[in-house]
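Here the complex is missing one protein chain, while the rest keep their positions.
For clarity, chains are labelled A and B in written order, and residue numbers in each chain start from 1.
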Amino acid sequence: MNFTIGHLILVIVGAGIITAIVTKFNRLSGSITALLLSIGIAFVCFYPAFHILPISFTTGDYTFIFNLSTLSRFFLMLFSGMFPLVIMATVSTKPKAHYYFFFYLILASVIGTISSQDLLSFFFFFELMTLFSYLLVIYKKRAIKAGLVYILMGIIGGLSLLLGIFYVFWLSKDFRISVEILKGSYATLFLLSLPFLIKMAAMPVHIWAPDTYKESEDVYTAFLSGVLSKLGIYGLIFFWFTWGIYGLSAWGKVFDVPVTGYIIAWIGAITAFIGAVYALLSEDVKKLLAYSSISQLGYILVGFGIMSSLGWAGALYHTLTHTIFKTMLFIVVAGIIFRLNTTKLSEMGGLIKKMPVSFLTLLVGIIALAGVPPTMGFASKYLIYSALFEKKLFLLTAVVFAASTAAFLYAYRLIHNIFLGPLKTSLKNTKEAPLPFLIPSLILSLFLVMFGFFPGVPLEWINNILMSLGMKSIASTFTTISTSLGGFNGLLSSSIFISIFGIIFILYLILFPKAKWVNDKNTFTAGEVMHNTDLLTYSSHFYRFLEREFGLLIKLSVKKLYDNILGIFEWMFDVARKLLYHGNVNGYVWAIILVTLTFVISFLIGGLR
Amino acid sequence: MSILNKFRGKSLWMLHYCTGCGAIEMPPVMTSRYDMERFGIIPMATPRQADILLITGYLAVKTLKRVIRTYEQMHSPKWVVGFGACTVNGGMYWDSYATIKKLELYLPVDLYIAGCMPRPEAIMDAFIELRKGISSGKYEGWKKYIENYDWYKKNQAKLFDVKKWSVNYE
Partner (left out) sequence: MNINILYAALAPIVAILLGLLYIGIGRKIIARLQRRYGPPFYQQYIDTIKLLAKKTVSSHGVFFSLGPIMGLAGSMVTLLFIPFGSAAPLLSFHGDIILVMYLVVIAPLGMALGVGEGSNPNGSIGMARGLTLMLAYEVPFVLALFSVVLYTHTTSIAQIVQSQAGEWSLLKFHGFNWLTFALPISAIVADICLQGMLGEKPFDQVIAPHEIASGPMVEYGGKYLGMMVINHALHIYIETALFVDIFLGGGPVWFFIPATFSVFILSLIINGVLPRFRIGQALKFYWGVPLILAVIGIIYTMVVIK
């Protein structure tokens, strides 16, 4: 069956309208409608017999072109695949009608963005996406203040994009992207990269992310952080590819890497490290995940900035990995928050016996986040490190490695503070998170483990993208990835781990006496009995000793820098206001006379000429 | 299981419950002068890891509760060594209202080291005796504690002046 992208977008908008109408009458049936329709849309996007055709129409001189390149197809699969899973998780929260409507509109505008091949429609859909996602961010009343920062940064990004587009038009008299004239223009490069760096929450422009992720509706955060932020890397590749790696090299090279890419890589590395440090010091579960998201997107920037085929493969691979595990982690955490009604880490603890399925899925998620082998997280880390090793970027390697080791710290903190330790007495009657949260997270964790065994499978798609971008593909089979430096066998290492684990487990069951189960009070407390087991919880300020060591880093936050700049502006305008609006009538009269005189004189001079 | 007993005898991890003055005799035993590590005896941090519970000196009634909890947290096979006259019959605290007189009423003591205080040589001697005894299966206080659990609990409850006393982790 053949249909165009226009049809697809219209169908999605139509699905949104239908869902909104049904939800207006009955919340539950609305949710189920939303779920079924989203599964249908995902099916349409995935099923190979359906061909999505390009479309173009001309108004006046201008031609709008929509086409799905190999790169866009990858992102289309990512977005449309995650969409039904996120929608599924909303079922038990029973949101209002406009929630689903905006959700569908976001998907429609995202698909519009990734399929548009000309600058104006790209801008149009990108801005629509920002607008609708803002409307969903402020779905909860508590998020209005955070949403303001979000839309402000969105507007800055949009303006920068628009300026860039006009500048391109001024240079080339053409709105199409495949133009040669862009070569060597710093301004367009900067203007066309900024919106995507904002979307990816890179370090100097990340300030919207922590608060927005924390305050927005819990399930929607999964989509916002897991999926929508990937539009940033799409946009970067989309625009930078236009210049071409050789075009970018015109500005010179550092360590065999184009200067611009090197700068992006450093931005990414610093983002990754500082994001990780903030994540491990945060006391709020959603904020921890938000900073973790910032940090992980930093790796993608590092991989992207290296500008080699290994680097881009790493960036795209990590895009896939991060989409899967971050969506999953946010959904699991949304389920926990749904039961607990709190986001503070210090109010959780010991939930492993109450929420075993959530625990298992979160465990798989953090193993992938840490990049430890039996999951696919390792493959993406591997590609990024190989790229760094290949280009001999040792300082970047050190920073990125510090960031990824810091990821162990906050990953452990996440699972420890929620699930481990003694059970909080106030959480005695907690139940397992409802099924709509568990099913998508189980599906996603299955993917994480499966691709851990077969790391070559996603790399096959990524190789297609790399070849379509004119880069070398990475040598791989289903189970192995090999680079010029080395390689690894995912199936072998993972299956050996599983089998050794199984052997030891069986030996353990056969040879040794059964363990006696003891409760939280029966711990070593020097002979004393803790009747209040809450006192045994070690959860708030988990890494206090690091707070002391990173004290300087915490003090020097970017937000404070912006606040200071704002303060300087306020002071300047205040001075100007005091000069002009001083309340003295004589002064006003004199000012009027002065201005009039100036006008008259200039008019006279101009007239004389 | 005599082979395993040989191993048990040669590796004794000790938890020293140092409430009394006898603790001061332990450092020479642990360090260079007498070096108990040559018999495989090393001090441990928590009861979960320990094999021997060494009670050095008098036990107040209040302290005894902690000792019993500690003892019950240890994993069998485990042994109790009473150190000093205070654990044998109350020693110089024989007429004190606050301390216990006979430790073996409340915990299955395998070995006593008499003296006020026993010299390091005496402690070493006791350890060697304990080692031999464990290897031959002579000391099985932990079994006694399980078999006569009610009797020990009754004694403990009597001492604490309550009807029923258990470690009570509920």
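By definition in this document, a contact is a pair of C-beta atoms (placed from the backbone, for glycine too) under 8 Å apart; a residue touches a chain by one contact, two chains touch by 3 or more.
Small disclaimer: the values here were computed from a predicted structure and weren't measured.
When the full complex is taken into account, the listed residue touching the unshown chain is A:Gly421, out of A:Gly30, A:Gly421 or A:Pro440.
Within the set A:Leu492, A:Leu561, A:Leu580 or A:Ile593, the residue that contacts the chain not displayed is A:Leu492. Annotation: of A:Phe66, A:Phe132, A:Phe238 or A:Phe542, A:Phe542 touches the absent chain (contact as defined above).
Where chain B meets the omitted chain, the residues involved are 4, 7-8, 10-11, 13, 31-32, 35, 37-40, 44-49, 51, 73-77.
With the whole complex as reference, residues 350, 352-353, 363, 367, 370-373, 378, 381-382, 385-386, 389, 392, 394-395, 397-398, 401-402, 405-406, 408-409, 412-413, 415-416, 419-423, 480, 483, 485-489, 492-493, 496-497, 500-501, 504-505, 508, 512-513, 515-520, 522-525, 533, 536-538, 542-543, 545-546, 548-549 of chain A touch the missing chain.
To be clear about the criterion, only the chains that are shown with their structure count from here on.
The distance from the centre of chain A to the centre of chain B, with each centre set as the mean of the Cα atoms, comes to 59 Å. Those residues of chain B that touch chain A in the complex are listed here as 46-48, 65-67, 69-70, 73, 167-170. The residues of chain A lying in touch with chain B in their complex are 518-519, 521-522, 524, 526-529.
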